[in-house]
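The complex appears here without one of its protein chains, the remainder shown in place.
The block that comes next holds subunit A.
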Amino acid sequence: MLKITSLVKRYGAGDPVLKDLDLEVPGEEVVSVIGSSGAGKSTLLRCINRLVEPTSGKIFLNGTDFTSLGKRELRVGRRRIGMVFQSFNLVDRLTVMENVQSGRLGYISTWAALSRRYPKEDIRRAYELMERVGIAHYANKRADELSGGERQRVGVIRALMQQPEILLADEPTASLDPKTSEQIMTLLRDLARELKLPVIINIHNVNEAKEFSDRIVGMRYGRIIFDDLPDALTKDAMHEIYAGVPHEDRQMEGAAA
């Protein structure tokens, strides 16, 4: 279970990007975070694994206070949090297998990583997961030979290789076409159920958020102003979250972003 209490992130002297934010994600549920660009969705996600250093507040993952971890402890702690990125963040010139195994870098020695001597059970797990999402036959292909949807599958598998306790997905479908986007969302939801993994997804496409998540969190200017079941997300609630964006532009934003 992830528990965030009074999280504040401030860059420089300006207005904080996250303002005294509380969020709890119990057990295995898929939570979508929606909100217009600049609402602080991405910062929130990156504060959880401290890719962005929180200014104040506490973040607990299954009892560990991540905000108080030292440099070394943080590195070990990050292995427990998987992350999927908008631009996939694969290493183009490495093979799919190497990209998948890079999710294990926190566990294996630098020498094993350098010489590509991966543990047997890691290789078995990699093949199982790749088989599950249909990319096992690409194991020896270079990552830049794959299509967008396939690349994001590699990104998801890389995160799952960590055997994480939670999965963070930062706009995982924003660089994909609508059809591929749905496939990736389906995949994330199904994998979350199979692996009993809580997932937090930042997403622009409200329709997808409603369809694929158990719960929706709406952010606006660094605050959570909506937190309920997908069905409770009414037109009025949407207005509130996306205030400032004209109603007719909303679907466009979802599709284009």
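Everything below uses one rule, namely that a contact is a pair of C-beta atoms (placed from the backbone, for glycine too) under 8 Å apart; a residue touches a chain by one contact, two chains touch by 3 or more; residues count from 1.
The definition used in the following text is that contacts and distances are computed from a predicted model.
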* Chain excluded from display, named as in UniProt, from "Phosphonate uptake transporter", "Thiamine pyrimidine synthase", "Anti-sigma factor" or "Aminomethyltransferase" -> "Phosphonate uptake transporter"
* Asked: For the chain left off this view, which of A:Ala113, A:Ala136 or A:Ala237 is in contact with it?
  -> A:Ala113
* To do: Could you tell me which of A:Lys9, A:Lys41, A:Arg158 or A:His204 touches the chain that is not displayed?
  => A:Arg158
* Could you tell me which of A:Asp65, A:Asp92, A:Asp177 or A:Asp228 touches the chain that is not displayed? => A:Asp92
* To do: Name every residue on subunit A in touch with the hidden partner chain.
  => 49, 51, 75-79, 81-83, 85, 87-94, 98, 102-106, 108, 110, 113-114, 155, 158-159, 162
